[in-house]
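One chain of protein is taken out of this complex; the other chains stay put.
Take a look at subunit A:
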């Protein structure tokens, strides 16, 4: 079992959380978005080894947040509420 940190509730069991994708993958807006931009949004992932920034949701309270963690050692570095996390970075 791994413990994750919800910015609102605090430390909870990993089973209470759900992965929401890589942070910064913003949905294209508008009717004239080119196909390759949509393809990038839907299918292309950086999938880095090591430090990652990801969107997660705490299923019990519904808090969306950005978690910085290590994809190799699974160490969690930080959890920041989506409002203040600069998701678009």
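Here is the rule we go by: contacts are C-beta pairs under 8 Å (C-beta built on N, C-alpha and C of every residue); 3 or more make two chains touch, one makes a residue touch a chain; residues count from 1.
To be clear about the criterion, contacts and distances are computed from a predicted model.
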Among "Monovalent cation/H+ antiporter subunit D", "Urea ABC transporter ATP-binding protein UrtD", "Succinate dehydrogenase hydrophobic membrane anchor subunit" or "Sarcosine oxidase gamma subunit", the UniProt name of the subunit that does not appear here: "Sarcosine oxidase gamma subunit"
Residue in contact with the excluded chain [from A:33, A:59 or A:72]: A:59
Contact footprint on subunit A, counting only the chain that is left out: 1, 6, 8-10, 12-13, 15-16, 59-63
